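A protein chain is absent from this complex, but the other protein chains hold their places.
== chain A ==
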Amino acid sequence: MSQKLRILTPVKRVLDYALKPRVNKTQTAVDIAGMKQSLNPFDEIAVEEAIRLREKHKDRVEDILAASIGPVKAQDCLRTAMAMGADRSAHIEVPESEAPEPLAVAKILKALVEKEGSNVVILGKQAIDDDSQQTGQMLAGLLGWSQATCAAEVKVEGDEILVTREVDGGTETVKAQLPIIITTDLRLNEPRFATLPNIMKAKKKPMQKLKPSDLNVEYKKSFELLKVQEPPTRQGGAKVGSVDEVVAKLKEAGVI
């Protein structure tokens, strides 16, 4: 008998992908005050994948739990996840000023996994604000579980999971045993829209409100952010009319 799947989908609230980030005046952080924040696109794909797994393997998926570590507003993202199809959610509240670091997040998620008895964790490969690409891997290390990152396709066969991963040279298919951490890449699926009827129903789904101390995790910062600055502005190029001109310009630049 194949194991039942209890899926955890952690999600992160980040600056909307269509908005241009700006550095604040003191050059210590990205200024997101008043700008729209939404669900990290990779995490949205993760939630979608969890729901598709349930649609494909109806009886095996016992529970889909969405979780988020962040300030109070992160609850909006959890409601979106529930509107897409997650059964319930957990919000682990941390102060707004302290952006969670990957290792701290991984430790909290480990505690949550152990508390909820999850055996599959699907999350985005990276968050679009810090692009760390570390949380999934760190979580696998802390738990000692299989990991399949940058997934482009996920297939469940009994107690084995086949994941096709995006790698530099192309794609690679790995076979792993449960329990497993999967991090999603863009090509995995196209997330569904959270429809209005579902959003209205999601308001009634349960949401746990926790603090890191409730999970016996000491939440502290390991890094100090020294400086944030914008990349150098792109210098205009110059159009040249002939090959001789190209050569002359290159000589001028000291390249040849």
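The rule is simple: a contact is a pair of C-beta atoms (placed from the backbone, for glycine too) under 8 Å apart; a residue touches a chain by one contact, two chains touch by 3 or more; residues count from 1.
The rule we apply is simple: contacts and distances are computed from a predicted model.
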| item | value |
| --- | --- |
| The complex's invisible chain, by UniProt name, from "Electron transfer flavoprotein-ubiquinone oxidoreductase", "DNA replication complex GINS protein PSF1", "Trafficking protein particle complex subunit" or "Radial spoke head 14 homolog" | "Electron transfer flavoprotein-ubiquinone oxidoreductase" |
| Which of A:178, A:199 or A:217 contacts the chain that the document leaves out | A:199 |
| Identified contact with the non-displayed chain, of A:34, A:95 or A:254 | A:34 |
| Chain A residues that touch the omitted chain in the full complex | 16, 18-20, 22, 34-36, 38, 190-193, 195-197, 199-200 |
